[in-house]
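Structure first, then comments.
With one protein chain held back, the other chains of the complex are shown just where they sit.
== subunit A ==
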Amino acid sequence: MTAELLDLAQTPLRDINAALQAQARGGNRTRWEIANPRGSHALAVGLDAPIEVTIRGSTGYYCGGMNKQATVRIAGSAGPGVAENMMSGRVIVDGDASQYAGATGRGGLLVVNGNAASRCGISMKGIDIVVRGNIGHSSAFMAQKGNLVVLGDAGEGLGDSIYEARLFVRGTVSSLGADCTEKEMRPEHLALLDRLLKDAGMDDARPDQFRRYGSARTLYNFNIDNASAY
């Protein structure tokens, strides 16, 4: 089946998003292409149907935000907040992602084939994020649930004030944030990582090349010895 073409040079952004969002109410058009994104904001947001959307070019703020079920592929780079608060489905970025990619995501898979900038996966709550390149500083800040996989390096303050998310990094980590610590890689983690890497199409990476980081759980309860610091 050929894809339905939506051209931002001819059709307003709101109409394009409305056409895609309408698939949640039933429809048989499962493949869509969006031409001329030219860095537009809030493209393909709030989708809730098992459709495939390919965006031919780079996007601005919040592309694929609040996604449910849909697969959104950005054949270019993504601006700040790509796949913000995703619930399920997939968002795939062929190029780089700007700040806070996958922020607050509750489910689904975000794949970044280039680098992701600062605050990747900030406050993630169940999303899986796989980044082929590097991630910037303060990534997985206050991460609560889900998995962040980085094939490259991580910037400063990785996993600061982290709750229960799992962080896997193949390269170097500039520094770990407060209460984030390196953890043992057990068989269940290797199996999980194997599945995530395969899912994300990262066939050239092996689970045993990664190190795992997570919460030391020392911030869960107030320590009376720290009272003088407040």
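Definition applied: a contact is a pair of C-beta atoms (placed from the backbone, for glycine too) under 8 Å apart; a residue touches a chain by one contact, two chains touch by 3 or more; residues count from 1.
By our rule, contacts and distances are computed from a predicted model.
Looking at the choices "Glutamine amidotransferase", "Sugar ABC transporter permease", "Hydrogenase maturation factor HypA" or "Lipopolysaccharide biosynthesis protein", the name in the UniProt record of the chain not drawn here is "Glutamine amidotransferase".
The omitted chain makes contact with just one of the residues A:Pro80, A:Gly102, A:Gly146 or A:Gly159: A:Pro80. Interface note for the absent chain: among A:His137, A:Arg170, A:His189 or A:Arg212, the touching residue is A:His137.
Remark: the omitted chain is touched by one listed residue; of A:Ile34, A:Met66, A:Ala103 or A:Ala117 this is A:Ala117.
Think of the hidden chain as still there; on subunit A it touches residues 38-40, 58, 60-61, 77, 79-80, 95-96, 98-99, 117-118, 136-137.
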